[in-house]
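Every protein chain but one is kept in place in this view of the complex.
So, chain A:
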Amino acid sequence: MSVTVYVPCDASALSLGAEAVAKAIAAEAAVRNADVRIVRNGSRGLYWLEPMVEVETGQGRVAYGPVQPGNVAALFDADFLHGGDDVLALGPTEDIPWLKSQQRLTFARVGIVDPRSLDDYRAHGGYRGLAAALKMEPAAIVQAVTDSGLRGRGGAAFPAGIKWKTCFDATADQKYIVCNADEGDSGTFSDRMVMEGDPFVLIEGMTIAGLAVGATHGYIYLRIEYPHAQRALEAAIDAAKAGGYLGENICGSGKAFHLEVRMAAGAYICGEETSLLESLEGRRGQVRFKPPLPAIQGLFGKPTVINNVITLATVPIILDRGATFYRDFGTGRSRGTMPIQLAGNIKRGGLVERAFGLTLRELIEDYGGGTASGRPVRAVQVGGPLGAYIPVSQLDTPIDYEAFAAINGMVGHGGVVVFDDTVDMAAQARFAMEFCAIESCGKCTPCRIGSTRGVEVIDRMLAGSIAERERNEVLLRDLCQTMLAGSLCALGGMAPFPVLSALDHYPEDFAGTSQRKAS
């Protein structure tokens, strides 16, 4: 009987050599006449163990990692095809504490199923949410999403149910569902993992959204930096069409939903929903004024639900298990689970999906095991390039939307980037302004001009005398206020957060180079 071996085809696992490992296993199996079936799954998200190979045994799946092609012969010698012991053996995958302690709802199937197999998806609970939705009135679907407490996971944390209700209430001959897959924040990769590891769940979520608000066409706006996700999504869309889950007549219901992938072109700002819509319409990705809200006048002027990948990929489990099931996870007004991405200078980085309420310290110390460099943690940036730098003294902040807002931070899309004590926070502040200048869409002055002036002011702070530094700090703080209050969208409106947090928590780093040399 053939033994099933799982070797991830997730882009990160591939970046560490998973392709060569898969080939080596196939070659070694051929040499030894071993009957092996290799399945290319997504990643379980334990990236320090990638490429992580799993073997299906009588006692469930057992893991080995990190595996390099040179280890493969030894694994065969150790009879890994029957769970044999080896220096790389990690035991039953589900028992790895890092994974066992998680609460994977959105990521329930990622790393487990074959992302190209519709049958595998269905065998693991897929399309049960759609089946439930097809038996419900559209208004009841919207209500379920509202009751679940699901908030936008892209960063803005706006209640998904309210967005859907606004679009549901709008009357139009055409409505759209748009998935924001322009995951541009540094430190984030959960969208990518879902799209590569369980693309059908996103398709199912978008189909349910279409049924709920009466939209018959959907677009996935995917960043060009994600070619692996593009291939996975396109294959899954074809399979869903062939299986009757997309098209004119979804599952024989008589309802239509069409879906296509559109590739972005490398502009960070297109992760902002209105500039994303502009881009989808074939224009420069410049931010639109709001109102009108996209839910009322969105893509091509029609009512549009635009949500992030994780938000939409969470919808199926809400419809399948019920709003209460999902809402029972979490704390305060942050309901459900958050897929947190642990990144940067971290020993054990990866994907941690847990109910809201875990503290940053638990995340970094218990899951992350401290820094990769072994040096002390000095700063943690949460929520991407527009998120505040959080000092060690605030690491006990629980990860929930309100607790982060209270310390002038944001959970955002859940990216956590750890820095050790070699970080120069003035350089990080300067980079925040530089990045804003590079990526500004140019529509509003505070962002377009302010970011460039910000870089210049920081340069003057660092180059000058103490008096010069103090004068320029006043200017910089004033500039930050202008950007915060006067920018049209979150790019200019939040780029000051990393700058101000660096100034507030790490003033010593802004002492000019001349002074630092003297001290």
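FYI, contacts are C-beta pairs under 8 Å (C-beta built on N, C-alpha and C of every residue); 3 or more make two chains touch, one makes a residue touch a chain; residues count from 1.
The criterion applied here is as follows: contacts and distances are computed from a predicted model.
Chemist: Looking at UniProt, which of "Carbohydrate ABC transporter membrane protein 1, CUT1 family", "NADH-quinone oxidoreductase subunit E", "Phosphate transport system permease protein" or "GTP-binding protein" names the chain that isn't shown?
Modeler: UniProt protein name of the non-displayed chain: "NADH-quinone oxidoreductase subunit E".
Chemist: Taking the full complex into account, find the residue in A:E54, A:E204, A:D420 or A:D509 that is in contact with the omitted chain.
Modeler: The missing chain is touched by A:D420.
Chemist: Quick one: say which of A:I224, A:A405 or A:A485 touches the chain that got left out.
Modeler: If we include the chain that is not displayed, A:I224 is the one touching it.
Chemist: Please identify which residue in A:G129, A:G350 or A:G409 touches the non-displayed chain.
Modeler: Touches the omitted chain: A:G350.
Chemist: Using the document's contact rule, name the residues of chain A that touch the chain not shown here.
Modeler: Chain A touches the chain not shown through residues 11-12, 14-16, 47-48, 50, 183-189, 191-192, 224-228, 262-268, 279-286, 300, 341-346, 349-351, 372, 381, 385, 415, 417-420, 423, 428, 431, 435, 438-439, 441.
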